[in-house]
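The complex appears here without one of its protein chains, the remainder shown in place.
A, B and C are the chain letters, set down in written order, and residue numbers restart from 1 in every chain.
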Amino acid sequence: MNTKVMIAGVELKNPVMTASGTFGSGMEYSEFVDLNRLGAVVTKGVANVPWAGNPTPRVAETYGGMLNAIGLQNPGIDVFLDRDVPFLQKYDTKIIVNVCGKTVEDYLEVVEKLGDAPVDMLEINVSCPNVKEGAIAFGQKADCLFDITSKIRAKAKQPVIMKLSPNVTDIAEMARAAQAGGADAVSLINTITGMKIDIHRRTFALKNKTGGLSGPAIKPVAVRMVYQASQAVKIPVIGMGGIASAEDAIEFILAGASAVAVGAMNFVNPYLTEEVVSGIEAYMKQYQVENLTDLIGAVRE
Amino acid sequence: MNTKVMIAGVELKNPVMTASGTFGSGMEYSEFVDLNRLGAVVTKGVANVPWAGNPTPRVAETYGGMLNAIGLQNPGIDVFLDRDVPFLQKYDTKIIVNVCGKTVEDYLEVVEKLGDAPVDMLEINVSCPNVKEGAIAFGQKADCLFDITSKIRAKAKQPVIMKLSPNVTDIAEMARAAQAGGADAVSLINTITGMKIDIHRRTFALKNKTGGLSGPAIKPVAVRMVYQASQAVKIPVIGMGGIASAEDAIEFILAGASAVAVGAMNFVNPYLTEEVVSGIEAYMKQYQVENLTDLIGAVRE
Amino acid sequence: MSRKAKVTGRVLSQRAMAENIFDLKIRTDLADEAGAGQFVGVYPKDKSTLLPRPISICEVNREEKSLRLVYRIAGKGTKEFSSYQEGDEVEILGVLGNGYDLTRAAGKRTVLLGGGIGIPPMLETARELHEQGEKVTVILGYRDAQLFLKDEFEAYADVLVATEDGSVGTKGNVLDAMREHQVEAEVIMACGPMPMLRAIKAYAEEKNCDAYISLEERMACGVGACLGCVCKTTKKDAHSHVNNARICTDGPVFDAREVEI
Partner (left out) sequence: MSRKAKVTGRVLSQRAMAENIFDLKIRTDLADEAGAGQFVGVYPKDKSTLLPRPISICEVNREEKSLRLVYRIAGKGTKEFSSYQEGDEVEILGVLGNGYDLTRAAGKRTVLLGGGIGIPPMLETARELHEQGEKVTVILGYRDAQLFLKDEFEAYADVLVATEDGSVGTKGNVLDAMREHQVEAEVIMACGPMPMLRAIKAYAEEKNCDAYISLEERMACGVGACLGCVCKTTKKDAHSHVNNARICTDGPVFDAREVEI
């Protein structure tokens, strides 16, 4: 049985990754799971300089999901390179650094600083709904997405994954724009913009008013978008959104994902990433699937 | 205590309506609830001719929600006028007819035939994700939406509610386009396109592959869009998406909805519409709210 | 049609009958109006699942005010049901659908066919026909030698058995048993998997006998409002006029001639 997958020339031992922002830089959850078991660890978004993020409350629970408006708090690329990359290097897993910024220049600065770092891939977050400064346009307009993708692709030393926003009319168009801009892969979905109101206080549950919805509630939307994106492009698609079990992960793979990421459900089950790895293995055994790659996009009518 | 709300010149005794397609034409649920208690009954979408709808399976359950791809099966406007309108006229509630079509002409034909019928408002469904023939563009492109809205507005004898699709990048832009086209109100959200895959059969759970997601899972997205739409336009906004209790309904009202509709949760609790009416009354009593209208858009930062 | 309600029932008893097959008795006023071939919607308590699970009525006890449901674990909902114990509350929507029209059997050679988890509703059907003094033959199709409910049928009818693995009775399905034993029917009432129902429809057309079959489809509302559960009909359906009847309200029992399956 072979669970290996290849994404843009990088071989992952299995298709299970962590979703950016839900797993820190691996340190916190390394108390619960063996990072060596994971295909890749995707870090929290990192910018060129430290970001303080949004005021609290930053999180709120919803039916089968949660809203977050962290606002990309992060220590900046310098601290990140000094502390988080060396930590992750101790493990036999791939390192994918999630990059955020407010301007194209911000992104390019981070990408350049990562050029010589021992990281395997870059995931470019152009889809965070919680940052006011406008970076979200990169993720919601196909021409902006094409533009930033090509600029990053030109600078980046590692394969580039563009992380797509679900808050768009046509996800296939966005995936095609990323591919046209030279992206080596796309990942999706980021959170869906949502809101919660406390009817007793008559205030927003999040100080930021809106937040990004994640968790099992959004899985059907995520599976649909992964399917549509993978039908639209030739580059690999990394699927995520509400994965709570190996079954969910397999659903994404059948829909067309070459790899999957576990996000908010880490908070519910801190052992989940490893359980998804074993669960996929068990499924492959049960149905005598030789190579995981045989499952990618294997849904039939 | 006054629960009345006024939508485009039509006074509803309270803001609670049924969401189109989840309540038939009222007949089925009249065994469970007293239709006289409801602000309005919104019917299943009706076209100029009978539609057979999609092949089965048409429904699938998801975490905290469901997918449907009914495909707007309906008996056509003639049977509808003969049978369903007279049934609803027996009740002291407003009648809102949901209209669907494949071309502008289809819509106009239905709207014309309804011109002399004793119905209070028309809700124009330009947002059904389950019909292949293209009507969805009306709901996903601002200029198409503007265009169809103005044509319908010119023909319609009753106030026109445009029902918006959540599958768009910018809901505010769509609401503005509807307003500019002359809509008397907008209602949202219709279902969010989703997909489910049966990992054991490796097939789509719905024969139509994709379906519309509804239920509590989508509520945060719906509340956000209702908020954004009501900030963007002056016409009334009717809010729906996952309402499962009076508390949920109040959340929509605080976000800016002048009325609300109960959809998929009727299937879970067939008494829900009436319970939402009483629950809103209880809330108003608890917080000494004189007029329901004082709650509309009353969320503070 | 019986008036519908969502009610809270109480579990009177539950036991495992065969591998993954459970026998659940629920006290509920819905028993007052329930009949053979109708069903109820049972709501799981797990809040991640919202929709009622359609389960046929296996037996009605009006004195005790109870319904008996026999079901197979198929997924999350039925798995949860199997954990219920005496005294537990259970939310049910019912009584749903149109059952078998038993007057059709009057004075006719009637054969009841039940396959797999389609067997349970035939028990109430056999019981009611027996009460009405009809003499019927019952043919039950099982996967293997786990002949759940068979003994109980014997109180009401002659019973023949078919098993897929040939361990008991005829090897094959209910129609194989029918042929083997040269059972003649003027009226067939049946419930079971789709291939069995298709074969019965063909058989009835060939033999020109009446066949009433109970269909299954994914449901949301269970009461005819959502149009989720349709089946193709040969004639215009009364509701939508598009040859698409609602299984939950126009069925689940249909005249085999009137549906395209």
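Note that in this section a residue touches a chain if its C-beta (ideal position, glycine included) is under 8 Å from a C-beta of that chain, and two chains touch if they have at least 3 such contacts.
Model, not experiment: these values are computed from the prediction.
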Given A:R37, A:R58 or A:K94, the one touching the chain that is not displayed: A:R58
Of A:M1, A:V79, A:A137 or A:A282, the one touching the omitted chain in the full complex: A:V79
Sites on chain C contacted by the missing partner chain, in the whole complex: 46-48
Where the unshown chain meets chain A, residue by residue: 21-24, 28-29, 31-32, 44, 50-53, 56-61, 63-66, 68, 70, 73-76, 79, 215-216, 264-271
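Please note the rule applied: only the chains that are shown with their structure count from here on.
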Per-chain CA centroid nearest to the all-protein CA mean: B
Far-end chain from chain A, centres as C-alpha averages: C
Centroid spacing, where centroids are CA-atom means, of chain A and chain C in whole angstrom: 47
Distance between the centres, which are taken as Cα means, of chain C and chain B, whole angstrom: 36
Distance between the centres, which are taken as Cα means, of chain B and chain A, whole angstrom: 33
Contacts with 2+ other chains: residues of chain B: 63-65, 216
In chain C, residues with contacts to at least two other chains: 47-48
